[in-house]
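A single protein chain has been omitted; all remaining protein chains appear in their positions.
The letters A, B and C name the chains in turn, as written, and every chain counts its residues from 1.
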Amino acid sequence: MPRIAVQSETFDPGAEIAALQAAAPQAGAIATFTGVVRSDAAHPIVAMTLEHYPAMTEPAIRRIAAQAEQRFSLLGCTIIHRFGRLLPGDPIVFVATAASHRRAALQATEFLIDWLKTRAPFWKQEHLSDGSAIWVAALAQDEADADRWSSLPPRNDSGS
Amino acid sequence: MPRIAVQSETFDPGAEIAALQAAAPQAGAIATFTGVVRSDAAHPIVAMTLEHYPAMTEPAIRRIAAQAEQRFSLLGCTIIHRFGRLLPGDPIVFVATAASHRRAALQATEFLIDWLKTRAPFWKQEHLSDGSAIWVAALAQDEADADRWSSLPPRNDSGS
Amino acid sequence: MASLRILYFAWLRERTGHGEEELPLPEGVATLGDLIAFLRTRSAGYAAAFADPRLVRAAVNQEFARPETAIAAGDEVAFFPPITGG
Partner (left out) sequence: MASLRILYFAWLRERTGHGEEELPLPEGVATLGDLIAFLRTRSAGYAAAFADPRLVRAAVNQEFARPETAIAAGDEVAFFPPITGG
């Protein structure tokens, strides 16, 4: 049973890893991905607001998590996605997967974050230092990254 | 500067993620992998002992970490590998990478764990319930997984 | 449930001036494409929101939908830009 959370509060990756491992004591491999709000000299922002579609978000994430659990034979999986106002350095999204072997955990994590980028109904608005705000445009590359999972067979695995 | 630790003590993935993020505040993506000692009904073990080659281990890991930082444009990287006696459920190995975008962090993590499986001088001995101990045989698949990195060009990335 | 519930997100919300609204199913509207054509006629803001259909995505009853997707009274229809999650 995946753990899914859509929340404005922050989260603790370490506590999430420990909880996932406790829920999947047979796991030999745990992979995680944490997405963080970026601000750098080339593109400075003061904050970011994430808007989402509450009635759709959690059910859609729950469906893809169940699909990933089956496709990659996961022993467990955690997905957290934040909404609301976030600052540079704040974590936005977290994916963790537990599997018998490393390849399944790593591939499932990549599959899930690719999906979240393009299919989880969130929209990012960046707040700039001059007080303006711009909606982030979607990247064609992200769409392509998500699409490649529908044509690729799962890779075989051995070892952990 | 990668953080490398070869130690008998356990480690805290959450604290390691926080330290990596603090050291790489520009990162938009942090990926991790944790390997855990497995024991299941099909292959029950009571403990595992990891032997290693101290004079070679840490320099070799340091070299591959530097190579990964350059190849995947990492903003930071942490590798921890334990030795000594471990119990089922204990973490053995930890890889964390920080990058601007998700693909670089995920690929670097996979590259590093594939390398550690086959090139970091560690040997696992499993202790069974009848008191016997067996040295784990290397998997041809692991060798192949490590080798594929020498022929693959790094994949291009955009988005985080 | 004789009406549509329509939700707008991100810059579609800003351009239409609505986060959500209830609307009787307009006469002659059987698909999402029909609904978009109707909405564009309502005001300059709606016309601006739907000016470039390549930038508009939609869901009907919380499932991604296409212009040919059928809609009926009682449905929840959402319009939004391409997703930028994760």
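Throughout what follows, contacts are C-beta pairs under 8 Å (C-beta built on N, C-alpha and C of every residue); 3 or more make two chains touch, one makes a residue touch a chain.
Because the structure is a prediction, the values reported are computed rather than measured.
By the contact criterion defined above, which parts of chain B meet the unshown chain? Give residue numbers in ascending order.
Its contact residues with the unshown chain are 35, 50-53, 55-56, 59-60, 81, 92-93, 113, 116-125, 135-138, 143.
Convention: only the chains that are shown with their structure count from here on.
Express in whole angstrom the distance between the two chain centres, defined as the mean CA positions of chain A and chain C.
Result: the chain centres lie 27 Å from each other.
Taking each chain's centre as its mean C-alpha position, how far apart are chain A and chain B in Å?
Centre separation, chain A to chain B: 21 Å.
Using mean C-alpha positions as chain centres, tell me how far chain B is from chain C in Å, no decimals.
The mean C-alpha positions of chain B and chain C differ by 48 Å.
Quick check on chain C: which residues sit in contact with 2+ other chains?
Correct list: 86.
So which stretches of chain A touch two or more other chains?
In chain A, residues 35, 113, 117 touch at least two other chains, as defined above.
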